[in-house]
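Got a structure for you, written out below as structure tokens; questions coming shortly.
With one protein chain removed, the remaining protein chains of the complex are shown where they sit.
Here the chain labels run A and B in written order, and each chain numbers its own residues starting at 1.
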Amino acid sequence: MSTIAETASRDQIRRRQRVDGWRWAGRLFLVFMLLYTALPMVWMLSTSIKSGFAAMQFSPQLWPDQPTLASYQKLLDPQNSVGQDFLRFFWNSLIVSTATTILSVIVAVPAAYAFSRFTFPGRNFLFFAVLLRNMFPAVIFLVPLFILMRAIGLVNTHGSLVLTYLTFGLPLAIWLLKGFYDNIPVQLEQAARIDGATRFQAFMLIVMPLSTPGIIATAIYSFIGAWNEYIYAYTFLSKNEQLTLPVGIQRFFSENTTDFPGLMAASFMMSVPVVVLFLLLQRYFVRALTEGAVKH
Amino acid sequence: MTIVSGKAEARRPLQSGRSDVLRKMWEHRADYAYVLPAIAVMLVVIAYPIYYTIELSFFNTPPGLQLRDKIFVGFNNYTAILTSGVFWQVTFNTLIWTAASTFFSFVLGFAAALALHRDFIGRGVLRAILIIPWVISAVAASYIWKWIYHSDFGIIGAVLVELGWAERPPNFIDSVSTVLPSLIVVNIWREFPFAMIMMTAGLQTVPEQLLRAAKVDGANAWQRFWHVTFPHLRNVSTVTILLLAVANFNSFIIPWIMTGGGPSNASHIWITHIYELAFGRQRWGVAAAYSVLLFLILMTLGYFYVRALSSNERKEGNA
Partner (left out) sequence: MAHVVLKDLVKTYGGFKAVNEVSLTVNDGEFVALVGPSGCGKTTTLNLVAGLTSVTSGDIVIGDRVVNDLDPKDRDIAMVFQNYALYPQKSVYMNLAFPLQMRKLPRDEIDRKVREAARVLDMTQLLERKPRELSGGQQQRVALGRALVRDPAVFLMDEPLSNLDAKLRVQMRSEIKRFHQDLKATIIYVTHDQLEAVTMADRMAVMNGGYLQQYDSPAQVFAHPVNMFVASFVGSPAMSLIPLEASTANGDAVLTSAEGWSLALSEANARKIQGATTRKIVLGARHSTIKLHKSAVAGAIPAKAYTVEPTGDVTFVQAFLSGAIVNISVSPKIAVAPDEQIWLEFDQERMHLFDGETEMALRAN
């Protein structure tokens, strides 16, 4: 009798120890991941507020004695040539990303809706053809697209970028949105149609408002993708006044290789819009992934 | 005289098998309007380039991008690739790069998702911080790490010297033996958050009841994970790993900006190599042949990708 109780309690203690072991391993792991993730970013920030001289010091200071915002002032000053370039790149990136985002939503929403609701012949083939786009690297398309863009007169325009960015954003956008529409009961639309709405009205008045989180997620994804894109912009654009941020920064700093504070400040500023956007809207993104990609 | 309206005409049933498909397509003609914009964009920007690349791979082009003057050379471009020593080195690099990046990104991402599954104070903040590397531009990431690895002023080198583990700062990305692992660390830094997000989303769908039932049945934490959680996540894991593998196979920015493929090709992977052949050395035909080979490899991967996705589809039912 007593032995049974003893074994039970010993078991319990052992189990609690094991659970604690897992939990401690998890905490340790998270600390490691936090350092791995955050330290490079901290180092970027710390370098960006150093003077050029302080950055080249051995051994480096983790945090500068005399922090300075000189690099940021230089980048944001429309009076000097560095600032002019940087602000122009920033503006170009904003234009291209916003245009891509708006077009992605306009194209992806009806396509995702059709893939979710209708059973027209070739539906599966088309759906997977769209998804297959994800498989191919930019490089495969680069040469022919460059020639194509030259043929239709889009080289050195932002239009060439928007058109290209549209295609690499679309597959995941359609996929995410399709998952969203799959989860909206078809009866809602049927009810609306019986209540006197046309198919289009049922879509606009009932389905669209319900899929807003999915559309927001799609928009974020398109925007971030376009904002960060490098290889097409690098190939399609050669005129300085057209460049987007990733290419512009690269061109700029390959000429000034030692200005690491400036480079870090530019990297930081380039990251701010997408990070802020993502952090504000990340719950929509995770939800869209859960409903769109995972929950089947 | 009989008046037949267009609508009645369209509804008349057609008999043979092929016109059955046509009739169905006609009946669903309105549905295609929804996907048409997407398909049109994809056709212009995908189908045409693929066709063009295949054609170009059989031609030799003079430098200067005067593509009108191309000369048909049959399979010469392909044999040139397969007999060159660089090809095998680059292929080896690509395999190491893709396998290591994918494996560690997935393992770290999955582990982070698991560790963040239980609620605690600050979980949201921690999760947000861990996602940031995936959100920022790869160009920014490349510059940050290039600075961290800097052979004179890099922080890692300085710390190693300070601790007395090294005489002087090591040349992480200027040395043939360390360049590839160093770049892989950067790539994992950028890629693991994606695995974390996917697996977090997946973990939320693990039925709580099943875990509770397993607990009642006497399963410990590890057994619950292995017998309930993990099998439930098999599909998400497959899709995540495939997406990671494809993304890593296709990565360009990190090696291109950090090393440009050097030193002496030690960090060249397929994509950077193709880019250099095409836009650096203007050998368009060879680059196109490389692209076609790449294409074939990716189609094989793509087959598994679609299969993993369609097994999701099937479970969803055919409503």
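Quick note on the criterion: contacts are C-beta pairs under 8 Å (C-beta built on N, C-alpha and C of every residue); 3 or more make two chains touch, one makes a residue touch a chain.
Quick caveat: nothing in here was measured; it's all calculated off a predicted structure.
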item: Chains in view touching the one left out; value: A
item: Which residue of A:I106, A:I152, A:A191 or A:L280 touches the chain not shown here; value: A:A191
item: Touching residues (missing chain, whole complex) on chain A; value: 185, 187-188, 190-198, 201, 206, 209-210
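In the analysis below, only the chains that are shown with their structure count from here on.
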item: Residues of chain A defined as touching chain B within the complex; value: 15, 18-19, 22-23, 26-27, 29-30, 33-34, 36-38, 40-41, 43-44, 47, 55-60, 62, 106-108, 110-111, 113-115, 118-122, 124, 126, 128-145, 147-148, 163-164, 166-167, 170, 174, 182, 186, 224, 227-228, 230-231, 235, 245-246, 249-250, 253, 260, 263-264, 267-268, 270-271, 274-275, 278-279, 282, 285-286, 289-290, 293-296
item: Chain B residues within the chain A interface of the complex; value: 21, 24-25, 28, 31-35, 37-39, 41-42, 44-46, 48-50, 52-53, 56, 67, 108, 111-112, 114-116, 118, 126, 128-133, 135-141, 143-145, 147-148, 150, 152-153, 155, 158, 161-162, 189, 197-198, 200-202, 204-205, 220-222, 235-236, 239, 243, 246, 249-250, 252-253, 257, 271, 274-275, 278-279, 284, 287-288, 291, 294-295, 298-299, 301-302, 305-306, 309-310, 312-313, 315-316, 319
